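With one protein chain withheld, the remaining protein chains of the complex are depicted in position.
Take a look at chain A:
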Amino acid sequence: MAELAYWEALRRAHDEELANDPMVIAMGEDIGVAGGTYKVTLGLYDKYGEERIVDTPISENSYTGIGIGASMAGMRPIIEIMSINFALLALDTLINAAAKIRYMSGGRAQCPIVMRTPGGTAHQLAAQHSARLARLFMGTPGLRVVTPSTPLDAYGMLKSAVRCNDPVIFIEHESMYNLKGEVPDEEVFRPLEGAEVIREGTDITLIGYNYSVHWCLSAADKLAQEGISAEVIDLRSLKPIDRETIRRSIEKTHRVLVAEEDEAPVGVGSEVITGIIEDCFFALDAQPVRVHAADVPVPYNYNLEKSAIPDAKDVYQGALKVLGKV
């Protein structure tokens, strides 16, 4: 069992999948000679060559479209987009083509692509480099949306995503690339569907995905010091959402908080809480709370940025509110 950083786990998944199947290629800006903005493809250009580790011009919509076209002809492209903000340029080809080609061909064509991209705020990157946008892809039939929060999931879910025959939006986070965790030495696949209870508890359920999982975990630590037992769920997949795991947890804890880095209107939390109301309303002993970003473009100023984006402290405070302690 090795301790790997999130970026190293992704790099290992690339390496293994490229070695496993000659139809796998990686495409993106600066991923080849330069080794990738977040080092995810470091060294792979030397190992696999320019035809499999493809440095693209800055043309997100069309190089994503090229990946989609190639996937229709039997390739398995992993398309890296440097920031989810730039993925907006590729929305036409992702939402109008990749997501719909299987359906509008009556199941006769398919697009097995993975679009990897970090969505999130890091350090003062300001409005055009700090978007989250998970909610945008969640609302599109025909896509899978996954949000690995650990090196193990980053590794195992990327390997599964490459082998999946549906288009997968694989959302990472700028602030997670250096996060470390254990990954087994042997080959592991982690399924693209299914939420996971990552900490058992009895008093309240804290639900997160991607980076917000880590806020939930530290909030749970703090709550534990006060004798409150919090259960933490990592959603892992935003499309589809595993409502069954959420229901089971709430029937045990009867209280719930959802933590997201997306903005609240039409956010991930809106969808999760709607599901909770539909599935287990009568199991609730308190009003659900969502912790979310402010409805503003992310500001540059450090203090303003900090106030726009929630953190572990907000999750802790929110939990106290659910528990009726504030």
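Methods note: a residue touches a chain if its C-beta (ideal position, glycine included) is under 8 Å from a C-beta of that chain, and two chains touch if they have at least 3 such contacts; residues count from 1.
As a working rule, contacts and distances are computed from a predicted model.
A.B. asks: Can you tell which of "Phosphate-selective porin O and P", "NAD(P)H-quinone oxidoreductase subunit I, chloroplastic", "ABC transporter permease" or "Pyruvate dehydrogenase E1 component subunit alpha" UniProt lists for the chain that's not drawn?
C.D. replies: "Pyruvate dehydrogenase E1 component subunit alpha"
A.B. asks: Taking the entire complex into account, which one of A:A19, A:A109, A:A127 or A:V296 touches the absent chain?
C.D. replies: Considering the complete complex, A:A109 is the one touching the chain left out.
A.B. asks: For the chain that's not shown, point to the residue among A:R11, A:R132, A:H173 or A:R190 touching it.
C.D. replies: In the complete complex, the chain left out is touched by residue A:R190.
A.B. asks: Across the whole complex, list the residues on chain A that are touched by the chain not included here.
C.D. replies: Counting over the whole complex, chain A touches the hidden chain at residues 23, 25, 51, 56-57, 59, 61-75, 92-93, 96-97, 101-110, 141-142, 144, 148-150, 152-153, 160-161, 163-166, 181-182, 189-199, 213, 217, 234, 236-237, 242.
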